[in-house]
Structure formats: structure tokens, C-alpha cells
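Apart from one protein chain that is not included, each protein chain of the complex appears where it belongs.
Chain naming follows the written order as A and B, and within any one chain the residues start at number 1.
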Amino acid sequence: MPHLEIHDLTVSYEKNKPTLERFSLNVEQGELLSLLGPSGCGKTTTLRSVAGFIQPDAGRIVINDRDYTRLPPNKRDIGLVFQSYALFPHLTVFYNVAFGLRMRRIPKAEVHSRVSNALKMVGLEAFADRRPSQLSGGQQQRVALARATVIEPQVLLLDEPLSNLDARLRVDMRQEIRRLQQQLGITTLYVTHDQVEAMSISDRVVVMNQGAIEQIGTPERIFAAPETVFVADFMGFDNHFSAAVLSVKDGKLTVNWGGAPIELQWRSKLGSPHPGARAEIFFRADNASLLAGTERQGLPGQVILHTFHGNSLRYLVETQVGEFSIMQDSASERFEPGAAVRVRPHTEKWIAILEET
Amino acid sequence: MISRWMYISLVILYCFLLGPFIIIFMASFGANANLAFPPQGFTLDWFANVFETSQFIDSFWISLQLALLSTIVSLVMGMPVAYALTRFDFAASGTVETVFSAPILVPGLVIGFAMLNFFVLLGDMQVMTGLFIGHTAILFPYSVRVISASLRNLDPYVEDAAVSLGANRLRGFLLVVLPNMQAGIAAAFVLGFITSFNNVPVSLFLSGPGVTTLPVSMLSYLEYYFDPTIAALSTLLVIFTVVLVQAAERVLGLSQFV
Partner (left out) sequence: MIRRPNQSRTIILLVAPAIVFVIVFFILPLIFLLSQSVVLEDGSFTLTGYLDFFQSRVSRIVYLRTLRLGLIVTGICVLMSYPAAFVLARMPARRRSFLMSLVILPLMTNAVARTFAWLIILGRRGMINQTLLSLDLVETPLRFIFTETAIVLGLTQLFLPLMVLPLVSAMENIPDDVLEAARSLGANRLTTFLRIVVPLSSDGLVLGATLVFTGSVTAFVTPAILGGSRLLLMSTLLRQKAVILFDQHAAAVVAVVMIVTTLAVNLLLRVLRVKQS
């Protein structure tokens, strides 16, 4: 049985323009599930509904078999980490973390030991007497985590917790959040617009768009096999083109790629595609390679420019199908701008998506 | 980028702004009663005269009570307005903001005149009540604006954080928002107090027999007497203001709210 259940949640700020419409989701005990999507997709609204700050128009929220839907936010057993951290500026780190315990009228001695413990877990035991303004962004983030987890909530909610940190710190904090979450075994809902962050931290990822779920699955699955054009775009597939389906056979479809037929795996929410349908084809920069223009196989093209990325070089290549971005090992043969090349597709990692247009 | 003549203009500006204060200060210690310049001799008689003139003493107490009362009431009523304006997104917020900035847009003398006529219409109203209403109304723009500024500096989500940790809305406000507004409230208080304490135009019509504010009684004193007593009283008031403003500036950074 799932630990957190969201049933047919509908929320609208304006009449007849629901931000969320009949949104349902289950989160298992101890699972970290990310809500991933662009701003305005309803992910924060979902989170705030679970926290109780938004009263939904319809739908139910159930945690541990108990109906939370009508419960005011202060009666819910939920830990919330805000994007801005929302630390109390006038209280020291210790009293920030102790706040929830004091609201629960926990005896003083126990408050002390639990706060100390929580601060130890996030490595801030030496900072108990500081004010939030005297801490770095990463330290503030840790205080926010300690404050939300010290009350041992049923569910932990994190709203874009890393978006105010710089890139390097973000990677560190990502690991720290994951470690803490697994140590506590706490059911967690994690909102982010950063696909790399969602991929690296989650057990499962929900890609959201306009108040609805586009795809739900493990990070590996979503990364490798997006089911909709939206997800493929959002997952950062570097190259995209449209082509007409020539034939469908043995679970694969064939499209024309610059005169040569290529066979691709496909996803469709419309049932099996028929010849003549339009397929949207996506592939990543490292799922094709460049050969010298003198080779016979592959699509002919011309190098427009290349950029250096350490271990790899990224080429922009113009072909009759379109411009493609292709990653090559730096050690391999180098092609200068203007050089004639051929593009060899690694079609086993390419994906064709069929959607209504 | 900054040339010499710009510095010269700065010096001229400050001479113009502060010169009159120096002149008042000198005149208040001068022995000659006709205010001839430069003052001759040295005396503290004019300061003594201030304290012996009952109209000043009486009106000082009235001004003090009036300023305290109207500032507090405008704060207590203005704070919820500022909270609504900064924490909620609602269609009428523009209208509300306009209503509460209106008392600044209407000339003070006109406000006093209109209120006097209206209060006469309402019937017997005590002079002090009329003054209190007038001052409270003109202080709203200041309290709402300063408190709003201070609320905008506070992350709106700290309240949600408190609530998610188990506090109800009221407790969240009292435990988390209010302590962080201290500086803003104090700044609004100082600003409101000074605005009320110095006001002439609104008080002019609303003052009545025996109940006059200090600046208005200074003005009427000037109609009959032309001696350094007003200079001495002004010196005292400037010192009072300097102490108050410097303390507020030092502690709160008042200039960011003005």
C-alpha cells in the first residue's frame, strides 16, 4: 500500500482554468519521488496541496491511510523545505530547528537532544548559536533540512531546495539530501525543474506538464525512453527532426533518413503507427558518430563549427535533413569547419515518438 | 566623473539646508529682543521664557499626547492593511493602496478645513477628538508604506514554515513575523510621531479654544510677538528631533523608509 496517495486532485486559482486537473499519484513508503517540469506545470501546487496550504477544489490526499484533505497545515505531520529556506531570521540555528518540537510541546531535555542530533546529522552542531544571516547558502539549506526532519514527519516535501545554490554546492547538497533521506527512510516528494537533479536523486521521476503527468518511471527509463515529445525535449535530447513512417514491422518502424531507411524503436499513446504517419525522432549528441567524407556509409554533411569540452568535441554538422549536434571523443579524428563528413546513426538508442499534432 | 563644481554645489546645498538652523541657534542665545543680527551678548532668558509661557507648555503636552495616540492607532489599523497588501494577491489591492495614499495627496489645510466643517455637521465633537481623527488619517499613508516595506523584506514563506511545523496562523504571525518587524514598526512609529508632532495645516482648523498643538501655538505667538523666544523653542525642538532621528537612523536606518 502506498504511503502517500493523491487522488484526482483538482486546483484552480482562476475559474475554469485548473492548474491541476484530476491529478493522481502514489508514493511508496521510503521512496524519493521527484516532480519534474517547467514553471507553471503544477508541481509546486501539488506540493503545497499536500502540505495543506492550498485547499483543493476536488480530490483527496491520504497519508498512511489517513485522509489529510481537510486537515489544516499545522495539524499535518509533514516536513517542508522551502526554495528560499524560509528560516526564521530572528532565531538562532538551534531555535529554528527546535521550533517544530516546541510547537508539539516536547519536554525541554528531549528537544535539546533531538535538535543536537539533527544538527549533527547535517554537520552543523558547531553552528547552533548562529543566526541564519551568519550562515552560507549551503549551511542555511542544511538548517532547513534539519528543521523539517527533526519533527520526524510522515512525509518530507522539498520545493526546489537547491535552486538558490551555486552549481558545485548543488551537486554536494544533492548527495547530502539523498543520504539523509535514505538514512531516515522518509517518504519524500521532491519538486524541481532541473532534470539532472531529478535524475540523480530520485527513485522515481514524474514529468509534469500543464497540470498533468507526461510520464512516470525510474530515472533510467525516463532518460533512455521518453514517451512524449515534451519529455524528450525536457530530457535534453540534443537532436530532433520529423519524418514520415515508411513501414512498421516487428515492433520497430522505418523512416527515411536522407535517402537511407533506418529502423527505430517507437513510443505512441495512439496505438500502433501506420505508414505515412509523422514521427518525431530524437537522439542525443553521443548517439551518432562522424566519419570522414570519403566513407561510403552514413549521411553526408559538412562541419559548421566545433567546440571543445575536455574529453569530447561537439560538432555542429549541416546535412540535408537538418543541423545536428554530434559529440566525438577528443582523441578521435578531428574535422575542421568546412570539412565534408558523414554522420553514422546509432539507431538502437534513437527514439521515434508519435503524437497527435 | 565628479568635478569640482559638483562639490561646490554640494556645499551650497548644505549651507542652504542647515544655515537657517545655525542662525536660529545663535539668535536663541542673543540678548537683544528685536532679533537684530548678529546677536549681541549672551543670555538664557529666552529659554526661560519658553518654559514660563503656559501656552507653549500646554500645547506641548497636547502635541505629545496627540502624536503618541494617533501614531499608535494608525499603526494598529495600518498594519493589517500592509499585511494584506504584501501577503495576498488580490484584484482590489491597487484601489486599497490608492485609498491609503490619498491623505498624502490632499493638502493638509484642506483636510483640516473639510474635517472641521464635517464635524460641525456631525454635532458636538471635542476638539481633541477632532485633532486625533485628523492626525490618524494623515498618518495612515506613512504607517502602511513603512510597514509594507518592512514586510516585503521578510520572506513570506517563513509563516508557512512556522505553520508546517505545527503553529496555527496567529501563532505563526506572533512568533515569526512580528519579531522580524520590530525595526519597521519602530521606524513607522518615529516617522508617524514626528509627522504628527510637527503638523500645522491639519491642526490649524481643528484646534480650538484652549486646545492647540505646539506648532500652531508657535505660529499664533508669532502674530503678536517678534522676539527670540521662538528661536529658543525651535532650538529645543531641533535638539529633540536630532536626538530622536539620529537614534533612529543609527539603530534602524530610517532613511531607507522615507
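Here, a contact is a pair of C-beta atoms (placed from the backbone, for glycine too) under 8 Å apart; a residue touches a chain by one contact, two chains touch by 3 or more.
Everything quoted here is computed from the prediction, not taken from an experiment.
J.: Sort through A:Ile54, A:Val111 or A:Leu124 and give me the one touching the missing partner chain.
T.: A:Ile54
J.: Determine and list the chain B residues touching the chain excluded from the picture.
T.: Touching the missing chain: residues 1-3, 5-7, 9-10, 12-14, 16-21, 23-24, 27, 34-38, 77-78, 80-81, 83-84, 86-90, 96, 99-100, 102-103, 105-111, 113-115, 117-119, 121, 133, 136-137, 140, 144, 156-157, 160, 194, 197-198, 200-201, 204-205, 214-215, 218-219, 222, 226, 230-231, 233-234, 237-238, 241-242, 244-246, 249, 253-255, 258.
Basically, only the chains that are shown with their structure count from here on.
J.: In their shared complex, at which residues does chain A touch chain B?
T.: So the residues of chain A in touch with chain B come to 51-53, 72-76, 78-80, 82-90, 99-100, 103-104, 147-148, 151.
J.: Quick check on the complex: what are the chain B residues that touch chain A?
T.: Those in contact with chain A are residues 154-155, 157-158, 160-169, 171-172, 175-176, 179-180.
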